[in-house]
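For reference, the structure is listed below as structure tokens.
As you look at this complex, bear in mind that one protein chain is not there, while each of the others sits in place.
Let's turn to chain A:
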């Protein structure tokens, strides 16, 4: 299958390894990955902040980059960006009176998958250790991000994939379904409430005794990780794609303060 990667702006600029891991997983399964060079961002930040006029150019750019027959499906390692592509792009086009863009956005949205959706529903991965060679001998907890959970209804896809990684020890996160408080510009406009939400998330994570917290959304992980780091916690965050990409021969190395027992550093 020919798979187009939508790296998303945060992953592209801040977490390139998450996108590299995504590429590696798909190639290991024998698929061809392409990277539409014109891509930039899904426009979620503009839309969610009420800047529809500015969002139009961003959405148009995404649709331009991905509206081709040059690939079978598109994938992004981010639930909220996929939710934006699927649920917001048509709305933005409609509000800006751009019927042509609306139709093309619908087409792109229909072909776009979140990574765990693609792996589970399309590529039939049920056992990461067996089928992907995933190996990650660490104690991990997992935060399901709101958009993946509620807009995309990913259910336990990410968690199940993680649990099937060789050597991993998953520990349950109390109140996992509670929002971490990121919410894009909410974290700036309502910084106090956002910080209070993040503090509770961090306390729940630390209480599990996990070495790190995994999830499927780089921005939530940036938020949670930023809070943990400020509190001086040694617990870090890591995207599930990187854990799936980790193998016995080539274990993933984690940056920051996280000290993983036995990691090659």
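As a working rule, contacts are C-beta pairs under 8 Å (C-beta built on N, C-alpha and C of every residue); 3 or more make two chains touch, one makes a residue touch a chain; residues count from 1.
In this section, contacts and distances are computed from a predicted model.
S.K.: Which choice in "ATPase", "1-deoxy-D-xylulose-5-phosphate synthase", "(4Fe-4S)-binding protein" or "Putative glutamine amidotransferase domain-containing protein" gives the name that UniProt lists for the one chain left out?
M.R.: "(4Fe-4S)-binding protein"
S.K.: For the full complex, which residue in A:21, A:140, A:173 or A:205 touches the chain that was left out?
M.R.: A:21
S.K.: Check the options A:1, A:40 or A:203 and report the residue that touches the missing chain.
M.R.: Only one listed residue reaches the unshown chain, and that is A:40.
S.K.: Kindly state which of the options A:146, A:205 or A:235 is in contact with the chain not pictured.
M.R.: In the full complex, the listed residue that touches the missing chain is A:146.
S.K.: Please output the residues of chain A touching the missing chain, sorted low to high.
M.R.: Its contact residues with the unshown chain are 7, 9, 11-17, 19-21, 23-24, 27-30, 32-33, 35-41, 43, 45-55, 57-58, 60-61, 65, 95, 129-135, 146-147, 150-151, 166, 177-179, 181-199, 222-223, 225-227, 229-230, 242, 245-252, 255-256.
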